[in-house]
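Only one protein chain is missing; all other protein chains are in place.
First chain written, first letter: the chains are A and B, and each begins at residue 1.
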Amino acid sequence: MQNSEERTSPQTKSILRFMRLTLNALGVPLLAVLTAMLVGGVVIALAGGDPFRAYLGLFQGAFGSPKALSETAVWASPYIFAGLAVAFAFKGGLFNIGAEGQLAFGAVMAALIGYALPGWLHIDLPAFIHIPLAIGFGALAGALWAAIPGALKAYTGGHEVINTIMMNYIALNLTSFLLNGPMRDPNPLNVVARTPLIAESARIPPLFEGFRVHWGFVLALLVAGLVWWLLWKTTLGFEIRTVGANPDAAKYAGINVKRTIVLTMAISGLLAGLAGTIEVTALNHRHELGFSIGYGFDAIAIALLGKTHPLGVVLAALLFAAMRNGATRMQFLTQIPVDIISVIQALILLFVAADAIIRYIYRIRARDERVVLTRGWGG
Amino acid sequence: MTIVLEAKNITKQFPGVLANDQVDFDLRQGEIHAMLGENGAGKTTLMNIIYGLYKPDSGQVSVRGEPIEIHSPKDSIQAGIGMVHQHFMLIPVFSVAENIMLGDETVRYRWALGGKLDQKTVAKRVRELSHQYSLDVDPTALVGQLPVGIQQRVEIVKTLYRNAQILILDEPTAVLTPQEAEDLFRIMHELTEKGVSIIFITHKLKEVLAIADRITVMRAGKVVGTVKPKETNEHKLAAMMVGREVILQVEKKAAKPQEAALKVDGLKIRDFRGLEVVGDISFEIRGGEILGIAGVQGNGQTELIEALTGLRSVAGGKMLFAGKDVTGCSPRTLTETGMAHIPEDRQRHGLVLPYAVADNMVLNTYYLPPFGVRGILQPKAIDANARKLVQDFDVRTPSPYVPTSKLSGGNQQKVIVARELSRAVKLLIANQPTRGLDVGSIEYIHKEIVLMRDLGVAVLLVSAELDEITALSDRIAVMYRGQIVATVEAKKVTREQLGLWMAGGHPEGVPSRRCPEPVEGCCA
Partner (left out) sequence: MDWRRFGFIALIISVLFGVVVLIGHVQISPVIIITSMLSTTIAVATPLTLGALCGLYCERAGVVNIGIEGMMLAAAFFGWLASIYMNTVFGMAPMPSLIGGVAFAILTGGLLGLLHSVLSVTFKVDQIIGGTVINILAIGITGFLNRQLFFEKGSIFGGNVPHAPGVLPRIQIPYLADMPVVGRIFDQQPITWAAILLVLITHYVLFYTRWGLRTRAVGEHPRAADTVGINVIRMRYANVILGGMLAGLGGAYFTLESVPSFEPLMTNGRGFISLAAMIFGNWTPFGAWSAALVFGAAQALQINLQFFRELIPPQWAFLQISYVVGLAPYLLTMIILTGIIGKNIPPAADGQPYEK
């Protein structure tokens, strides 16, 4: 590469340099996606499919019609919340692998408030009270579920990575108990573990008549802005970022590190809880066992692809939503199972996390600052 | 005399720094050749090249006249070169024998998965070596439990175990008491008598003059010159090192102590295992004076400072600051009461390196007006503050929004000093404030500390450099094994006396943990 550069003319050189700088600023995540799609294409070909038709189907399914766009937005809403949850924790130096459990717990709570509260109070609640209540309790449940590993991290040093995973399994077991037992849909025709439908008054309405895209998507975008404001414009955000960047220096500077850790996890869980809540109140109108599986890992990929920045998270969530949404049409066209999307997403994550690989392949110089995302067991 | 090691034309470029610029260096059989230079002058880089840890961009190393290619420490060990690094390359959880044999293991029963380690043979050889060079090292001891001085001997035995004939000692006295240093010098002489040649890296002028046969001075990656101790003196060496005349003494007027700013009474601190690391310490610091705490590292100074600044809980005793009982108060409360803290490890504890200089300058005041109003950050106030402090404290930075990691060590320390001293301060706690800095920054920080004293601030100075303590302090307290074994007027004490106390010698010659009554020159 260097040799060839020496032989080229000065103009070509400066153009090359300009391209390299542009790539540097925006390129790595984009190239990671591109490379992952390429490798994914090879996998599709190896599995006996036609990658071009597959990707065409994917694109059509995601953006081909107003309905496709609406569905992409529907997929994106929980992704934005869950991605923000993981990204927020990263900013505070914590790795929240437990978005899945927090999401499930939030969804269960939102469903409970949604279908049972009017009965308990013996009144019909108006929507402007019932919806915020369902959302609020769902978010709080998520916050609580994440605050437990947060507190364990802060006060005992138990590592949040393993603890949030354990909380995922506990959440799965508990929701499976609840949905098969006390909260099971009593309808005699029901054979699956799910809650009854929530009351009309707890349902978030769609944005446009005839499409499924709902106000939850707008809420997700608003919350992304709010997260940005909280992190960079408030003293609390300063504390969270400081603890994330250097907990020792934060302690020396008088910041209550333990409290900040618990708070960071709680807010992260709150965002994940919102993801589950929105799915229940705006889309499914009930919680069904197993719907949360996979969201936790997708959220990590989204957060990393978005470079843990709220705007990046929104874009990454839209991309992932488009892929998930388009996959159905892809499967219809090429018989390639939708599961290929998981492979491509894993590859995207691989190339984003190991951006050194992407830099190596495309010869991009590294930026000076390495962002520390997590620490070993000791921290 | 034969030349055993020669480095010619060594050049090494690091991103942004030319660490070695066409350096020539040679070492003769059986001599102690001192390598003198400021921090960052390129001494350690050169040695790491000779030892095979770095690859030079150009240049040639020869051993006994033979040019050799050194790609890794393996090659240099093969050539008979041994190095004792400034930060010991020992594994605390390993035994002495395991540390010494690592990389050059003796095994038995080769058929059993590569063989079983032969601890006995190694231990025997270690005993022989330590006897031969009067080093007194027990091969079965756990390294982590040995005192620093002994750990250093383990490092020396480690090189001898590999038949080193050329020994590189990188800042070996930095962690030793004056007495331990004397001991080391004795060992060095013993080694040279038996034919070992030694390169002795240091920045301490007195030591160089006392022990070296020849002195090579480096500055900014270049060799300034090589001299004999007889032909030079401290002032000349300092001028060679820094490139200009250096005032070795800190200029200061007599102290005008006021009433006590901090009173510590019977302070006790336990570590996480429940062992007492600081036992029953009492002292006071008055406004307008500098109290220096002398002592070898690891005698409870770090724990004491952490307790005083609210970072560590105390097991007993009382702290009065500005007339208030502040025992158990949080760091934030203490900061608000008027305590300033320059921490020991500036990169880990004092700064958030990826943050902009401006953010680091409000790291502990971000929530107070004008920087934070009702929980919202005020970028304008933070910006104005940063621009003022960069000007006032002469922080060399292209802009206040550069990541602090980009600054030199001296300028990073200035960011901390600026942050801490720009507030209304009653007490300044400075822990190793000049460690690893260049002379210019050291002078600047010393001047700031004396200035604070003259403004009536009480200053607690902790330093492992005895010269720094004696140069700055008005009173000196010596810590040994978690106790203050002596507190004296700085003018009335000699280096030798301080060194004796630092090594555990009691003022009256009686080693006891506590004085029965407060006596002048004892627990004040």
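Throughout what follows, contacts are C-beta pairs under 8 Å (C-beta built on N, C-alpha and C of every residue); 3 or more make two chains touch, one makes a residue touch a chain.
Quantities reported herein were computed from a predicted structural model and do not represent experimental measurements.
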Please identify which of the visible chains the hidden chain touches across the whole complex. A, B
Pick from B:D24, B:D104 or B:D325: which residue touches the chain that isn't shown? B:D104
Touching the missing chain, which residues of chain B? 51, 53, 72-74, 77, 83, 85, 88-94, 98, 101-105, 107, 112-117, 158
Touching residues of chain A against the unshown chain: what are they? 43, 47-48, 95, 97, 149, 152, 156-159, 161-163, 165-170, 173-174, 176-177, 181, 293-294, 297, 300-301, 304, 335-337, 339-340, 342-347, 349-350, 353-354, 356-357, 372-378
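FYI, only the chains that are shown with their structure count from here on.
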Listed in rising order, the residues of chain B that touch chain A in the complex are 309, 311, 330-332, 335, 341, 343, 348-355, 359, 363-364, 366-367, 372, 375-377, 403, 405-406
Provide the residue numbers of chain A that touch chain B in the complex, in ascending order. 232-238, 242, 245-246, 248-256, 368-369, 371
